[in-house]
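Report on the following structure.
For this depiction, one protein chain was excluded, whereas all remaining protein chains were kept in their positions.
In this document, chain identifiers A and B correspond to the written order of the chains, with residue numbering beginning at 1 in each.
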Amino acid sequence: MRQTVLQTKKLTVSFGGLKALNGLDVQLYEGEFLGLIGPNGSGKTTFFNALTGIYRPAAGSVLLHGNDITGAPPNKVYAYGITRTFQRLRLATSLSVLDNLIIGNQRNLNLGLWHNIFNRKSFKRQLQEQIQISEELLSRFSRDLAVHLFKPVSSLSMIDRRRVEVCRALISEPNILLLDEPSAGMTPDETRALMDELQDWRVKYPSLSIILIEHEMELINKVSDRCVVLNYGEKIAEGRYSEVSMEPGVRAAYLGED
Amino acid sequence: MATNRVVGRPFCGTRVITMPDFKTKLAILLGVALSVVVLYGFLYLEREWEIGALLVMVPLGVYFLRRTNALTYYQHAAREMPRFTWISFVLGAVVLIMLLRHDDFALLMLTTVLLYATVSLGLTIQFGFVGVVNFSAVAFFGIGAYSMAALNQHFVFLPDLLIIFFSGAISALLGALLILPILRTRGHYAALITIAFGILFRTFLEVNDVLGGPQGLKVPALEMFGWNFGNSFPSEMGGGSFYVAYAIVALVLVAIVYLITRLIESSWLGLNMDSVRLDEVASAAFGINGPRWKIAAFMLGNCFAGLAGAVYAAMYGFIAPANFNLSDSLLLVSIVLLGGIGNAVAVIPAAFLIVVLPEKFQVIQEYRLLLFGIVVILILRFRPSGLMPRGLRQYFAGRFG
Partner (left out) sequence: MDLGFFAQYLINGLVQGITYALVAVGFTLFFGVLDVIKFSHGDVLMLGAFTALAVFLGLDQLASPAWLSLIIMLCIGILAMGLLGALLCKFLVLPLKESPPLNTLLITLMFGSVIREAVRLFFPNGSNPKPFPALLPEASINWGNLNLRLDSVILIITGALAIVVTHLLIQKTRIGLAIRAVAQDEETARLMGIDFKKTVLVTFALGSGLAALSGISTGLYYQEINFSMGLMLGVIGFSAAVVGGLGSIYGAIVGGLLFAFLQTLGAIWFSVPAYKDVFAFAVIIILMAWRPTGLLADRSAERV
């Protein structure tokens, strides 16, 4: 039996009267690629926000390797090895690509006063290390992008920004990666390239588990091991995409939406 | 020896600009010399038409330097050799002080500029880097000043240098009172808290007899390194007003504070602070503890203000609540904004403009708050990044990319 890394039990998030998540039970296994689908407004992003401590669940719990981390603040969640991308990109656009990636690698930085202010030699060493890591990572995703390492993010195209956002989430070598519609606005080719790269990454880090929110059903079908379908904050189906997509409840949810 | 220094690093085929070492240094020294001459002119000249002529010439000069690419060359040079630039400017300032050594009023203005620049560097860390607003800078400046006065009165045995440090520390600690409300609230609310604090501070001083009430307190001259700062320099030492010593102290203060600010900026600390300012939620999702950086920045900035306030109090010899108004806090904010939010170098010329111009034009003096208000409105409306916008972050000498 595969090991469960992350589990939510009866997770509930409400905004005023609206229950954006309602008693959600989700399991994520080690090394798994889980697809999270559902119509707009069904609570997918909210699920990520609740996992990463940005929203506080009204009820229920989040277990990481069996330990209760419900309500842990975002910076703690990151320290546990969970990183994410944002649906509406949240890069620091006036900073360089390098700086954004280094921000993502926060847990490997030495923040000591001595190291940063006085011992500039050791700081320089760490900087060069970060530059190298960032460069390698970027060039995995796009050769051209690595050239822009020292350019401000605001000078990049939307597509490149999405790639930077994914790299920022990967650079710290997380155990769990949460991707919120990373391919929005990309052409099918670009999306495929991105997904291929993710698959490569999984080969390199077999224990990495990924949850992917995605609208393109073909893609989910291709890359995910399993998927969970949300509607109105509740799980309406779970299983392999080929099975789930046949279920009448799922079809109704999507047809009702479209 | 003309060793070549790499300005741009050859990453991924980035263009490489090389500059010979001595030419770089020459460019920096020329920049310093030019600044000293212009500043000397500003401080020394008295007739309004002379200052006016200078005021017209400076932008023309800047325009000319920009057109001939000299300005760009200079900027490259300064970016490449920050340490050399820093030392040259400090020495340039010493020369300026020596040139003005008999001119009490010019020295007083220069020292005030340096002290205001110190406070503005604190504000730069606070809202330029981490994004915490502070509209009570002058209250923290005032806390430093009053600490100086009170400690001097009640703990005569303490050395003055220590008292200056204590004043900075007291300022930082009293500011810590505001941390909880500021952290719990956002943006506008934090602004209100600091404004209310500034008003409270003034009211408190006015009704408090221990601190002299509305009449204020006298502060004795500094005594450090065996020198009484109240004395003018004897002629065998070349002569000079007693303000020379204060100007030197203020210069040392601003030079150190500037160095600290730049070191913070060019390290992970500065990166984290910028990240918190730009997007606190995303920062938190990558492990950055926003409150921690806000607290650090707020306390450090207030400490700078307190240090400057202590020197200010000793120099003026007298402080009263009327010196610490909301409008003075706004003046300090104007300095940061006029220079360019987050650009540490820019606060110095900006402080010059804002402190010296009204002193030189009596017409302006009366209308100065009105004019600054209008200037800041125009800047915000048409050039929000200030006269010298902050560049991309830079960790080390040379240009990355």
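List of remarks:
In the analysis below, contacts are C-beta pairs under 8 Å (C-beta built on N, C-alpha and C of every residue); 3 or more make two chains touch, one makes a residue touch a chain.
Just so it is clear, the structure is predicted and the values come from calculations on it, not from any experiment.
Contact with the undisplayed chain is limited, among B:Thr72, B:Gln153 or B:Thr203, to B:Thr203. Considering the whole complex, the residue from B:Leu29, B:Leu45 or B:Ala191 that touches the absent chain is B:Ala191. Chain B meets the missing chain through residues 127, 131, 133, 135, 178, 180-181, 184-189, 191-193, 195-197, 199-200, 203-204, 206-207, 281, 326-327, 330, 333-334, 337, 366-367, 369-370, 372-374, 376-377, 380-381, 384.
Basically, only the chains that are shown with their structure count from here on.
Those residues of chain A whose C-beta lies close enough to touch chain B in the complex are 52-54, 73-75, 77-79, 83-84, 86, 90-96, 98-99, 102-104, 106-107, 109-111, 113, 116-117, 120, 123-124, 127, 131, 135, 146-147, 149-152, 168, 172. In the complex of the two chains, the chain B residues touching chain A come out as 11-14, 260, 263-264, 267-269, 271-272, 274-275, 278-279, 281-289, 392-393, 395-396, 400-401.
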